[in-house]
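Of the protein chains in this complex, all but one are displayed in their positions.
Chain nomenclature is as follows: A, B and C, assigned in order of appearance, with residue numbering initiated at 1 for each chain independently.
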């Protein structure tokens, strides 16, 4: 493999190179913000959410702080105050503006943030163009990380936008609905069997932020973190596929899996209505103790964003307030609700390892951001194997978000990316209808607190074989 | 007096008529919002504050809800959803969007709110133009109320804007500072004597929302509230002056006042620094019990908006972050701080009655919004009578905000204007540097909770004669 | 007058002397605790309440800290750790155990606290017996204060005990009920007229803690507070009566009172049921804004301690859980409820000055602690003047608890007794069925926060004449 392949866009496939994907990713963020007014982009719907403008600025700061400032000698800081404004949670990167007050950042203005984006984009371009004194392998790895980081924030922009519009009494649509909904229930649920055994799980050995390789034998290098001891990277052809992965997806290791069965589709709204009709939200013994307390305190009686209008359940979506369609998968449910539903159904949630094993033969394709639907779609077939694995909705697993055996955080701020959250959260797998194409993988581990509902989260049932 | 005088602008004095003052007031709100971006105008700095756009919309809704809808037969509601969005606290006017979530109202957009304003302005114009079927005396009284209501919100727009910019790490200025500050201390404090006696306090007899009269004998009418029993109004020449007053300023009644002395100026920043140097914030016995608990819980060590930079105290203002000037009056202090300071100084706060008596001979003029300074000014003279009585800063009094003897709330939503807040708050008098000219009066009773600091509030000392 | 008269018990009237009243008061506290187990005496029903044992210890500490330690040279501190344990809120007396955690003080044990009481009683006896080197006038004044202080805590012991037993699912009775209740409504309400005028209000001139004088011309002395400037006391025959008063009851001063009318009795349970039936708890416009928010947050639907059993309202009392009797006065209501009721009834609450004027001709007698009923009694007559003025229930007034003109706190810890609470509370007058005889006066100012309901508080209506 040649380093240049990473840098130069291939004529026929602008996304085949790192540089091409960088440009595409940066452009996509602006495209997502496009339907929103400047007002929409500055407001913070709730503490967990962030303003769109902040997402646009923070993803830019990430490239400046972790790529340009430490790796491009020629680079001069754009505005020293931005580090305070747009650092999210990196203790190593210094003090920062408090998260619940991000909407106070009406200055720098929207225009100034866009200028900041352009400046950083140009600086990265210059960095690439410089050739020999351009990005080192370490810098390339961090650019790859920055691309993936920005993709995560693209999903959050839409997720947080839905929270904002759901809190607006006018219930505005991010994009107008297309066509009428369907009353058709989901096809009958089918169980798919998987054999037990010892499986390889996760990715790479000590490969936290690997540059996408297009074949070849790989490339070894080390990232020198700020005064730290360094971190070995490896880019090589791997059994589990090539390309970038987060540190929390490794080390690759073995898990003993018992035979299990997985539902071929997600739990549907129609099934959820049965759960509700059967007293699902008022039967304590279906719930984890913490979940029952949360549901009581918050007054949960239906998934987040559901509301009754004229005697019928509706759901707020990026397409506006729509009648709940029975065939579509239930979304915006917490782990507590997912767990209670599974208990009610006499089933359980899959482990993250089962999910990874089951997805082995599947292409990473589905109803994701590129499809531009912005809502999950109904399962299509009653038989024929797993559906909705990638895209549609993140799937709660019964696995606590913990480090894989041998996991070590990188030194410096980059090491705060994933590791410090390995407590009190649960793993979700598979991506959603607002996950950018190319972002999610079989080994990808998303994580949220069990009470979180504002994500595009759904449920796939499992059972012992 | 002729009703027409109320309606027709005098050529040489556009503010001499109700209609002229309406137009001027409506224009002023937009002028205040002008230096702010759309982003600045949608964000809510904290729970007590509101977004500028919300102020612009709410003051408009007030005219629609209380003037046009009940009094103009020809009027059709602009958008029925706006009542929910822009009602502030009137239980009688139906359910409403929760106060702490006003920044979620990114829709209706800023442009739509401006269109709403224009629509209501035109509708009020049409109403005036209609002549015989135009505004009844009741409607005129409510338009007068609407003008005064909007003036209150103009002050709040600037107050809330300061809270927003003070929470922004860039500390932006609403308007740039003019010239360098001064290190000169305030002139020596002088005590002005006032004799005891029985004084008339407050305004009018049953004159809650009186139309400004320009002489003549007054005009009696009654406002029919929604299904209520009505409320008698009177517009007449009065001892205490003519014109509009809020219901909480009456009924006029007698108070027995003991001889007292009042400081000729406000407490200065320089004096406040002495209080701080003497352990003012760490000496429990200077404080009310509730104040001490609040100061401890909130970590108060200086007035709100003060911060130390390079070893020197600065203060965030509408003119940006400026060094604290010793000669200027201390501002953004709570009642608790005002009370503690007075105890430390061996003095006390004046009662609201003493303040009203003392201000009797003074013109209602001073450093108010029209002066466009946006910060309080230093006292000028060591002698020569009371200074800074009107404008500069609202002055905390030692009087709890309670109804005057015989006070009755009007039926209907308008009756919620002042009466339901007569508990747990203290009266402030005199207006501030951001109070619109013509809004404040000798009898004007402002009120805030004793822990509130985000207002333009200051301190004038009193002592027994 | 001779100082000895203060010290030596008169043979035929053991309470006629300070020393006799001291002995009687100290004994009474133990008698109140007597029906309670040691367990009952250590538990804290809620943050506002205190354990009985703590009351017993704290009232003892008060004599040790303020009388024996500073005034009896021969006295040696009993246990230095007790100052930390049993100081309530005196910042001047050093750090203290946090109020919400008083129940953690299981040690010193109950027996040890009783021994502490006996030790202090004996020490005070010795102090008295010493003659010439015995209590100075200052010490006598502080003993008088200690007696009154302990009486206040006697009332609190019973008030807090009711809170404890009301929170116990067994609803135990402090003392068994006597006889069946009555379904008879209260006699028709009569209005008593009072003329307006200028009235003397409050007590004494600079007479905060006066020793009870038995005639004569009075005695002047000064209390030297810890390093302070001293505080002048005066014991003399006064227009407003003789004897002890708290500092907050003075200075005596003039108030201008308008003609007014007062209800001859307290609002009854039967009337309260009408208020409830008419939607009193669900009609926002009847309530102060803060009251409405509190009622909603706390879920108020009836007075504190009311609960429905088998479709009928019951009320938890010191006599156990009893059916609500329509003729008895409604009790355990907050200021917010009292104010809402008055508005519903088209009346108002009296000011504390009106109450004091109205009570002028009345003997200080009624259903108080000595009557041993422990519950308020129904009014007896439809006519014949004011009833239930003293005893039965503390009466909420519409007066904020503020200092009287010229009020100054004493230096040192004793000065914290009342002054630092003069904010955010309302004045109650007249005492209750658990107020010790001899404790309350016409000028007595009790005070609680407007949301407080655990006191024996009720309502007397007023109206303009």
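Here is the rule we use: a residue touches a chain if its C-beta (ideal position, glycine included) is under 8 Å from a C-beta of that chain, and two chains touch if they have at least 3 such contacts.
This one's a predicted model, so the numbers in the text were calculated from it and none came from an experiment.
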Left-out chain, listing which of the shown chains it touches: A, C
Contact residue for the chain not shown (choose from A:291, A:326, A:376 or A:430): A:291
Sole residue of A:115, A:133, A:254 or A:383 that reaches the chain not shown, by the stated touch rule: A:254
Residues of subunit A in contact with the chain not shown: 89, 91-92, 198, 253-256, 258, 284-285, 287-292, 335-336, 339, 398-400, 402-403, 405-406, 415-416, 420-424, 450, 464
Subunit C, residues in touch with the chain not shown (by the definition above): 37-45, 53, 81, 84-85, 97, 101, 103-110, 164-165, 167-170, 172
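Definition applied: only the chains that are shown with their structure count from here on.
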Longest centre-to-centre distance from subunit C, chain (CA-based): A
Cα-centroid distance, subunit A relative to subunit B, in whole angstrom: 48
Interchain centroid distance [CA atoms averaged], subunit A/subunit C, Å: 62
Of all residues in subunit C, the ones touching two or more other chains: none
